[in-house]
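Not every chain is included here, but those present sit where they belong.
Labels for the chains are A and B, by order of writing; each one numbers its residues from 1.
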Amino acid sequence: MPEAAQRELTFAQAVREALAEEMRRDSRVCIFGEDVAEAGTPFKVLAGLVEEFGAERVLDTPISEAGFTGMGVGAAMTGLRPVVDIMFGDFLTLTMDQMVNQAAKVHYMSGGTWKVPMVLRTTLGATRRSAAQHSQSLHAWLSHVPGLKVVMPSTPYDAKGLLKTAIRDENPVVFFEDKMMFKLKGPVPVEEYTIPFGVADIKRQGEDITIVATSSMVQVALGAAELLEKIGISAEVIDPRTTWPLDEKTLIESAKKTSRAMVVDEGYGRYGVTGEIASVIAEGAFYNLEAPVKRMGAMHVPIPFSPPLEDVTVPTDQTIFEAARALCGKE
Amino acid sequence: MTTVTDKSNTKSNTQVEKWIRTYRRMVMIRLFEEQVNELYTRALMPGLAHLYVGEEAVAVGICEALNPTDYITSTHRGHGHCLAKGASPDRMFAELLGKEAGYCRGKGGSMHIADPATGNLGANAIVGGSTGIATGAALSSKRLRTGQVAVCFFGEGALGQGVLYEVMNLAALWKLPVIYVCENNLYTEYTHYSETTAGDILARGTAFGVQAEAVDGQDVRAVNAIAQKLVDRARKGEGPAFLLCNTYRYTGHHVGDINREYYRSKQEEQEWKTKRDPIKNLAEWLISEKLADAAGLTAIETEVRAEMKSAVEFAIAAPYPGVEEVEQDVYA
């Protein structure tokens, strides 16, 4: 976090500012997706961009996720730098062939001759009462695939800096935004900056336990850390910021220091992000850990609509607090 | 009191009963949606909902041509399809509020109402997402020789989804009893369909060997007549059809879409509401044909309104599912 940051922006404003700056800097950057132009997306994240950059660079598409993602791949190969907008992360299902069999593999299969500098922006996160087809956090799938990079910002500051890096990257980058975080405010400097991929950020220093949290779960973990402080447990909260590349070193070093670690991610707990990160820590800090690495992800159920049910499907500050307390052996 | 939940299996053959029932159903959908909007503005409903107001003639005209055992698949804008196929408003409202008494025990919500008893294979929040399901149901019908027809409702936005063409091709090849009903209400969220739809919509059916027809979706009698023809044809094994219904949604894309002027004019909305209202049109015809009088129709409206009110109250009072339910029904 920069010292001099005075100005506060919402997460949505930070995303928009990153896009606007990059579009001003590089005329090859363009955006396409459903209702991205006049509507500025249903979340209004892109409001105003079509007015500044015109309908040639901010293009409304039909509801054709596979088609326009594939066009993103081709456009990226041939001189544009497209930012493809997939309204809900749940619709990634429709883009998997284009992202995985095409975007991720073009550079390698062509022996390094063609490049795919595209960004796919999409959302993750439940608790919006949107039910099972609009609440998934499917970033584990993309993180599993070589050739892709996966970005999971947790603050307005990170969102802006990481998105600028994503747009300048020569590879296909999948950028996940927590839709519940669009209104979150945080400091964002007026000066230009970018944030490198593969560098975890220690969001809170601590001594007794390491909580690795991604995207939506970072703020929740920070809330849990405050609760833990009240009972005398000092939690270190680390945000990898990109699941690929993954800053294994910072995670392992923190776990070595604290001797206890938890991984919190809003994707499904099974066969997902928590398994990978927990394994990295369990291996790297094996001789320092005093307890098994604890994993917390979304419950292994389709996200239910009913509020009392939905609310128990994802980690909360309270459930993280309780798990951390148990892990530290405090009752 | 006349029950407003009359199932189509109690269908009478007399014309007057048929059109009165049709009228009642359309009124029911409209008043149901009024209550939904009310629930939203009173902050009693979790999340959002997509209202079917203005499009009632499509769902009702088509479902009136179906048997109770026929299948439908529906969309994010699905309340009208559910009701037209015979669902009870009370359990629908309960679902919208996430209550255990809901059709899906609260697990589905507005965009996922499903009901085996009325052949409703489910609403779907993925645009185009149910086109495969409807076509597969038609395959079952053909293979098991049950005589059922499947109707796949979708908005014109689903014309953007390739899977629709994949399954239309398959339905034509295998002569499946499925009818693809395209509800062209002119907008996909906040974009006019002309900006997202090249070529010719009907040709998109015929190019894949599917018989395609268009109809004024505000005229329930026209919708019903053509639906009956296509359903009969499908049931006889003559293959799939594509039915383009030109219609309009009176309100926002969802209940929270209030300021719409950046994508369509108030005047346009006004014109559809005043000149092409499907309920008003049917009422006028009923009266002109002397099948009903104004007082009778008002009485129906009053009855339905009361029914909707008590259905909402039922739903508001109903309990949520117990938290232990969250891990149930993941696997059968």
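Methods note: a contact is a pair of C-beta atoms (placed from the backbone, for glycine too) under 8 Å apart; a residue touches a chain by one contact, two chains touch by 3 or more.
Keep in mind that what you see is a predicted model, and the values were worked out from it rather than measured.
Counting every chain in the structure file, the complete assembly comes out as A x2, B x2.
Keep in mind that, in the parts below, only the chains that are shown with their structure count from here on.
The mean-CA centres of chain A and chain B are about 37 angstrom from one another, to the nearest whole unit. Only residues 34-35, 38-39, 42, 60-64, 66-67, 90-91, 94, 128-134, 299-302, 304-309, 312-313 of chain A touch chain B when the two sit together in their complex. Taken in their complex, chain B has these residues touching chain A: 46-48, 98-99, 104-112, 124-129, 157-162, 188-191, 195-197, 262-263, 320-321, 323, 325-327, 330.
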